[in-house]
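Complex shown without one protein chain; remaining protein chains in place.
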Amino acid sequence: MVVTVWGENVHERRDQSVAAIYPDGMHETIAAGLRDLLGEDADVRTATLDQPDQGLGPDVLGSTDVLTWWGHAAHDQVSDELVARVCARVSAGMGLLALHSAHYSKVFRTLMGTTCALRWRNDGLRELVWTVAPGHPIAEGVPEVFAIPRQEMYGEFFDVPPPEALVFISSFEGGEVFRSGCCYTRGRGRVFYFSPGDQEYPVYHQPEVRRVLANAARWARPRGPIAATPYVALRSEAGWFEG
Amino acid sequence: MVVTVWGENVHERRDQSVAAIYPDGMHETIAAGLRDLLGEDADVRTATLDQPDQGLGPDVLGSTDVLTWWGHAAHDQVSDELVARVCARVSAGMGLLALHSAHYSKVFRTLMGTTCALRWRNDGLRELVWTVAPGHPIAEGVPEVFAIPRQEMYGEFFDVPPPEALVFISSFEGGEVFRSGCCYTRGRGRVFYFSPGDQEYPVYHQPEVRRVLANAARWARPRGPIAATPYVALRSEAGWFEG
Amino acid sequence: MVVTVWGENVHERRDQSVAAIYPDGMHETIAAGLRDLLGEDADVRTATLDQPDQGLGPDVLGSTDVLTWWGHAAHDQVSDELVARVCARVSAGMGLLALHSAHYSKVFRTLMGTTCALRWRNDGLRELVWTVAPGHPIAEGVPEVFAIPRQEMYGEFFDVPPPEALVFISSFEGGEVFRSGCCYTRGRGRVFYFSPGDQEYPVYHQPEVRRVLANAARWARPRGPIAATPYVALRSEAGWFEG
Partner (left out) sequence: MVVTVWGENVHERRDQSVAAIYPDGMHETIAAGLRDLLGEDADVRTATLDQPDQGLGPDVLGSTDVLTWWGHAAHDQVSDELVARVCARVSAGMGLLALHSAHYSKVFRTLMGTTCALRWRNDGLRELVWTVAPGHPIAEGVPEVFAIPRQEMYGEFFDVPPPEALVFISSFEGGEVFRSGCCYTRGRGRVFYFSPGDQEYPVYHQPEVRRVLANAARWARPRGPIAATPYVALRSEAGWFEG
């Protein structure tokens, strides 16, 4: 499968603190983790907002099986035309991994149909990620609990539709909780939201996080060819299915 | 609770066949059924597309607890501004009953995040509605199965997110099936989609259908005051909850 | 509706520390909370293990609409015959509220089909209960978060089927999380598991907890007459539904 790791790539070039953690950009670190763990099963490439067509021209998007999305500072700069194309491709079967602050991306909000708002506080305290679906493919090889030593707090109420499968719940040192690993179906496509990953902390270097993303890419891959055009209401002939 | 029955009111004025079934408009028949069954529990009023503010000005919408929506021929005429206000109010806690061809309304599609496309064929054959969640409040007093003698066929694949609760499944004389009663949560609001109700047949006069709609209005009513402004991501202080 | 509050009533008579909190037994405190909040909507009575028929003879159980169950030290003493009768009545439409250590009761385990095991530690630290389904009837009037000052820790992995609706998630001072408010359907009956309520702490005196239980009783009430005999596989005649 072809995985495209899309990164906004703004913080990494603007904030020295972020560049120190992700000198080649967060997208390259995410991509490296996927390459290590998926090996020959995946062709992993990156794309960024500053590229032509915001990194996802028809050729790139049209050959992507699973798209990962990290954005934060530039949600508004993503064109509505691109949002529509990404959502249409998810509907047609492409997998989508929405990461951390992508909860507020236009793409994720459009697919969810909710505000996707949440509580937050960035004081760099510990997050614990608990596995609540140990038999789920996304939890394969992930410990029952793992710690992210320093991370931004994301807390409930998280305004998303109830996930079809809830794989992880996080707690924070302040006592907050968060549904941090949420599975959805939209059309023929599968969507996974995973909340760890603030740019100020080396979350995507962490082995457990890399494992979750690799598992999620496998889980989200299309289960058949991706249609070129969206599904539309279709007049059926009686008995067309009887061949 | 205040229930507002919104009707597009196009077919009823344009098509003699529809006016014969619904001389006062489909919305008045739907409203009459709700009034009969909800009695003093509900203040039921109607609103139509041809009214000022498309029937749902801020005062009307802002005092609605449960909104029912029937549209078909004029989906495109509903203003994006109204769609945004309706979706925001659902998010804040208003209940929504989306009826029949409202599967393709802007409001429902926005809340679902999918195409909401389906198969269809209008040859007026029999639909059977089977209850598959007999303990659900929307099924209270509804028989295990009931027939709609003549109805348009709506068939799978119906491109909606998997319902959080599936209350009814229909079969059609041609052999098709359809998830005809689907429950969702969006924000603090509850959404119920019910597929029977093509304008060419007297579906909303049928007692079982009236029972389903009354039950659904009760199920969807807000469980607390409806916020005036949408939920937004909010910075929390540590320990704010410890009062 | 008739609510029967069943209590094991062992700790209250054996342990001075528990008797000090619940001098009339936990069941009486739970019942008093339900009476206060449900008022004329419910006839609330209690039953205990030490009574004839373990408190739930055919007349008592057969007239119960919603049963609440608290047990801990004496799970094994509950007769298999009673377990079978309780489960059969849930299947037929009775609501069940399983409280705290009832996660390990024979009744709850039989209905879930899983071990219902969990992590625990009783060091009397703070539990925070977060509402993650603010539009759900069981959350009506419940704050976004509330604290239980001292409580036993119950932690994930909690081996239950994924709840059909997850209403509350708790965090504990030690960093653990728990799905503390879980909704299920079994047959025509509705089951709600709510984890706060260790006998060593005055949890059932707390207003937020009383509110949750009253809401849950309303949510779980039967939606039609409760059948006297269990549902069995039934040979159908073709077209029986066309009457």
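Of note:
Each chain gets a letter, A, B and C, in the order it is written, and its residues are counted from 1.
The working rule: contacts are C-beta pairs under 8 Å (C-beta built on N, C-alpha and C of every residue); 3 or more make two chains touch, one makes a residue touch a chain.
Not measured: the values here are computed from a predicted model.
Of the candidate positions C:35, C:119, C:150 or C:205, contact with the unshown chain belongs to C:119.
Although one chain is not displayed, subunit A still touches it through residues 93, 128, 133-137, 139-141, 144-147, 164-165, 185, 187-190, 222-224, 241-243.
The chain not shown here touches subunit C at positions 87, 91, 104, 110-115, 117-121, 123, 153, 155, 157, 159, 161-162, 164, 174-176, 184-187, 230-239, 241-242. Even with one chain removed from view, subunit B keeps its contact list with that chain: residues 126, 128, 130-134, 144-145, 155-158, 162, 165-166, 169-171, 173, 175-177, 179.
Assume only the chains that are shown with their structure count from here on.
In the contact between subunit A and subunit C, the residue numbers used by both copies make up over half of all numbers at that interface. Each chain gets a centre from the mean of its Cα atoms; for subunit B and subunit C, those two points are 33 Å apart.
Mean C-alpha position of subunit A lies 37 Å from that of subunit C. Across the assembly, subunit A contributes residues 155, 157, 162, 175-176 that each touch 2 or more other chains.
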